[in-house]
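Heads up, one of the protein chains got dropped from this complex, but the rest are sitting where they should.
Let's look at subunit A:
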């Protein structure tokens, strides 16, 4: 081969490298380009923080922070500047009310379904039910909102005759239904990952399947199960279209589920569909509300991550 002309292998490698210099440029450029794409996600987070903080600061230069956290009325569209009140607790109470109702619906049904799927169901049933739960999780929230408005609310009005058309109960229940698949699926994953040796040990000692599920499997998987609750609740806090369609737009400091309410998210929708002109205090208020919402969900997500890391049992 080329050796005959007196070249050593070393020379050949050098020659090849020289030929491939354009290739080596690619080798150097690609990681840099890919790093830039990875930085987009960091920029997104920075963008969110920047956006929320800058506009919120402008908002608080116009509305005192004390008013924001102490007043219980939210009247940004009142006529006359002196009548406008920005008390976030009216929106927070609406959000928490819906979230509470959703939790009461989603936790028992989600956990029950997860226990059934991981401990009782045969492989065949699991293979059929899990994809159907995935379908439920993939339904757009606007469809759930429509369902709440046109089916659940009229149904509830038959049970509670003086229930107003817009109320906290109907969207609360439907948000709960929306997060059932999430809780069921994540809890099922957590419980299914408890090793079978533990199940067999408990059954050999004479435990029934119910005792096995409640006294052995559930405690063993508790970190994953609780983390799924927290993630579900966080999703409920940030849910928008269901509460916008069925909850109404009447910011109300109340914990009565039969009243018309407004949540943080539905206020943002209301204000951005044309009620708030650019540069007005109302315009900046959607960022202050968005900031509050962001802080709530961020805390919940960090809590979920902490729980699943801190209390994880290793087998």
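Criterion: a residue touches a chain if its C-beta (ideal position, glycine included) is under 8 Å from a C-beta of that chain, and two chains touch if they have at least 3 such contacts; residues count from 1.
What we mean here is this: contacts and distances are computed from a predicted model.
Engineer: Which of the following is the UniProt-recorded protein name of the chain this complex doesn't show: "Phosphate transport system permease protein PstA", "N-methylglutamate synthase subunit B", "FAD-binding protein" or "Tripartite-type tricarboxylate transporter receptor subunit TctC"?
Structural biologist: "Phosphate transport system permease protein PstA"
Engineer: Of A:69, A:142 or A:160, which residue touches the hidden chain?
Structural biologist: A:142
Engineer: Among A:12, A:26, A:160 or A:205, which residue is in touch with the absent chain?
Structural biologist: Spelled out, the listed residue whose C-beta touches the missing chain is A:26.
Engineer: Extract the touching residues of subunit A with respect to the undisplayed chain.
Structural biologist: Counting only subunit A, the missing chain is touched by 23-24, 26-27, 30-31, 33-42, 44-45, 47-48, 51-52, 55, 108-113, 115-117, 120-121, 129, 132-133, 135-136, 138-143, 145-147, 149-151, 177, 180-181, 184, 206, 208-211, 231, 234, 237-241, 244-245, 265, 268-269, 272-273, 278, 286-287, 290, 293-294, 297-298, 300-302, 304-305.
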